[in-house]
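One chain of protein is taken out of this complex; the other chains stay put.
Up next is chain A:
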Amino acid sequence: MNPCPYFFLLGKGHGGSFRLLSPSVFWSSDLQLRKRGPGGGPHLLCRHSVPGLPLPPSPGLSPAYQGAGRGQGAGRGQGALRAAVTRRRRKNMAGVAGPATGSGAAGGDGDDSLYPIAVLIDELRNEDVQLRLNSIKKLSTIALALGVERTRTELLPFLTDTIYDEDEVLLALAEQLGNFTGLVGGPDFAHCLLPPLESLATVEETVVRDKAVESLRQISQEHTPVALEAHFVPLVKRLASGDWFTSRTSACGLFSVCYPRASIAVKGEIRQYFRSLCSDDTPMVRRAAASKLGEFAKVLELDSVKSEIVPLFTNLASDEQDSVRLLAVEACVSIAQLLSQDDIEALVMPTLRQAAEDKSWRVRYMVADKFSELQKAVGPKITLNDLIPAFQNLLKDCEAEVRAAAAHKVKELCENLPMEGRETMIMNQILPYIKELVSDTNQHVKSALASVIMGLSTILGKENTIEHLLPLFLAQLKDECPEVRLNIISNLDCVNEVIGIRQLSQSLLPAIVELAEDAKWRVRLAIIEYMPLLAGQLGVEFFDEKLNSLCMAWLVDHVYAIREAATNNLMKLVQKFGTEWAQNTIVPKVLVMANDPNYLHRMTTLFCINALSEACGQEITTKQMLPIVLKMAGDQVANVRFNVAKSLQKIGPILDTDALQEEVKPVLQKLGQDEDMDVKYFAQEAISVLALA
């Protein structure tokens, strides 16, 4: 269920590293935008994550297994269980230490099987959540030890009864149970797993509930058709008519898995239940139903889709809450896929048109965001008649979010238009709107456009690109916002194929230089990552002339991440341009830095050697790099010295035995006696890894 689309979740995230970013770098780079799930974001896990605290003592543990299995008949299993617990308690009282306890467990086969459940129960009752969590996570171990029968008769009833715990423990339990079929005796007994999962599916915490539903869906597949109707369908019905909204929400996710295998009569009932949830009083349930509508439609007979799903869809799409309406847009894709052109026109399009002009920008955003899927689902004819005009409106929507989402889809939309007449259509119906967006007031919109606009060149061909697109690229390369420029540069390869990069190089260079010196280190980092690509496209001469000095300057950047990226960049360049080039242009410059007064720069030399040695091969490494590394073993800064040891370890395998024995070994041995602890440690590690001892 995803009731809230990720409107503009570009920048600041839930604390943590996201906050460091200038918001829009993320927008522009090809990193995924974070989806904002229903309360399922990272914060949820943070909320529950428990630091590894030392175990708090629990003096006077309440007697184990008191009251567990309440409400169960005292069957054979129960008796055994109690016996096991009593035995354990007795042992504890007698103060039998570890080994003795162990011997009990390791006794005969019958004896081991008594042990685990007692352990589990003790651990489940532990006051420390972390310990309870640990034992739940090892539930399969316990079940395996118990054997299938006792797992069914003792462990599962116990678990069903204990569902009161912290959400984190419940989450682990819900997850475990999804894979438990084998442990309770295979598909014939899969229904034994339903009671605990049913309880978990009614819990408040969304993460737990979703996991329980996921496990239930998994288990439903393992049911035989008979068992499905006897056990699974009744469970779905119970959930669907639960009092509290949580159980009804969970039910929404279960209809589609049991429908295909149910008998006709039961199918009718299932549809009936789904219908009523679609008009539930609680918006949470309607949202859940709306988000499962498409999935459910897919498993229905075509007649039922038309007669039942379409009206539900229409209703949800005009719900009073926009959070429900926007979910109907998603369902629209699945429903349209099932219908013929005429039916789409008659049954789906009125609603879709309305959604594209909804008064809530969230709904319009959703239409923009799902545009490619919608386009494919409704087919080319309706696209031309209806979607293109709608798209034009979205591109000039009054909310920047909507424009940005639409701008993101420009390339895909154009790509998916029918070949015939595509060029004219793009030139006449899309390009004018794109031109407007290039000078949009909102940088996210421009940035979104910049991330896809280059892709149009392959679709429009050389002449159109030069005449119409090139001016736009150039304008964006001069944009005030670095993300826009970066996005253009990062997609240069598309243009290169069509018109060659030379057309752009005069404008490119200033843009690259400016980004390379941007005050935000993340921008610098991003441009470094495109260097190998640019180098490949611009060719070695252009590179040496214009860009080489930039690449070297990054090596002494004041931000470590930049120096590190610059180092990797060098390695990729060497892979591209070859060792001779490396020997002439890069290696000398890198080695000079070994004498730099700043120890950080001296270390950069070492890091570069680590990265380059492999690409450069044995000769260069032995003749040019090794002497420098060995010389640096006498550096006065310990950090440099232990990095020497690490570097030697790294380049050792490339060297021949003579060099290793005669040059590397004595140096490492000397470092092995260093007064600094870390230097000693890394030297010894290198000695043992290189087998020089």
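Note that a residue touches a chain if its C-beta (ideal position, glycine included) is under 8 Å from a C-beta of that chain, and two chains touch if they have at least 3 such contacts; residues count from 1.
Everything that follows uses one rule, which is that contacts and distances are computed from a predicted model.
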item	value
Among "Serine/threonine-protein phosphatase 2A 56 kDa regulatory subunit", "Isocitrate dehydrogenase [NAD] catalytic subunit 5, mitochondrial", "TATA box-binding protein-like 1" or "Protein odr-4 homolog", UniProt-listed name of the chain not shown	"Serine/threonine-protein phosphatase 2A 56 kDa regulatory subunit"
From A:Asn179, A:Thr282 or A:Gln684, residue that would touch the chain that is not displayed	A:Thr282
Options A:Glu214, A:Glu229, A:Glu345 or A:Glu399, residue touching the unrepresented chain	A:Glu399
Of A:Glu149, A:Asp188 or A:Glu204, the residue in touch with the unshown chain	A:Glu204
Touching residues (missing chain, whole complex) on chain A	3-4, 7-14, 23, 36, 38-39, 41, 43, 46-51, 55-59, 97-99, 101-102, 105-106, 112, 115-116, 119, 123, 127, 131, 138, 141-142, 144-145, 166, 204-206, 244-245, 282-284, 287, 320, 322-323, 359-362, 399-401
